[in-house]
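Every protein chain except one is present and positioned as in the full complex.
On to subunit A.
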Amino acid sequence: MSFGTPAYDVAHLLGGGVLLLSFVLLYQRRLDAVISAFAVQGALLAAAAAWQGYIQGAAGLYVTAAIAFVAKAVAIPLALRLLLGRLGLHRTVETALGVGASLVAAVALVGLSVLVILPITAGQAQALTREDMALALSVVLLGMLMMITRRNAISQVIGLMSLENGLILAAVGVTGMPLVVELSTAALVLMVAVVAGVVVFQIRDRLETLDTSLLDRLRGG
């Protein structure tokens, strides 16, 4: 498969779309908009998985796509919105690093992931798998970056989920990934969401805020 064949192009484009949404997540300041962007990323991920299922002829990937759509594009954003409503949070996100600086760091991370993936996969896999891997690793790294640069606990949770989107994107791009792995990852994410929700409430109860930088001050004190 190479450029010009629709199978490759669409897969490539969907992967790029997921990466673009990671940038949108880093760019947005308001929590509402961040959650919307996360939902769109989940929907694009589901589309990417379904497309991979179609071109690989693997029925299991449709299940992955359905799980990704229900969990990432509908359930988790809805739960986060409910959480926001209950906590009464609608203000802008406090960033530890400015938006401009984090976007620059994000582009550098994409460059890093490309430089890492391409040499180690040289001459082995198909072009599609290699580029998909590079895009997926970028999404993972951007998720980490979002967890580092945001002070608000909910943004950090979204960063973690978006990191996990990158993992699924990598998994569906590789031919022959067993379904059980994906099912367990999906279950893991739901667990993570629940745990994160509980932790957010705990932080809120103890500190009366969601700014995790306050946790640093307790150190040794």
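The rule is simple: a contact is a pair of C-beta atoms (placed from the backbone, for glycine too) under 8 Å apart; a residue touches a chain by one contact, two chains touch by 3 or more; residues count from 1.
Simple rule for what comes next: contacts and distances are computed from a predicted model.
A chain of this complex does not appear here, and its UniProt-recorded name among "tRNA 2-thiouridine synthesizing protein C", "Cysteine desulfurase", "Formate hydrogenlyase subunit 4" or "Lactate utilization protein B" is "Formate hydrogenlyase subunit 4". In the complete complex, the residue from A:103, A:174 or A:199 that touches the missing chain is A:103.
Mapped onto subunit A, the footprint of the missing chain covers residues 2-6, 8-10, 12-13, 15-17, 19-20, 23, 27, 99-100, 103-104, 106-107, 110-111, 114, 118, 127, 130-131, 134-135.
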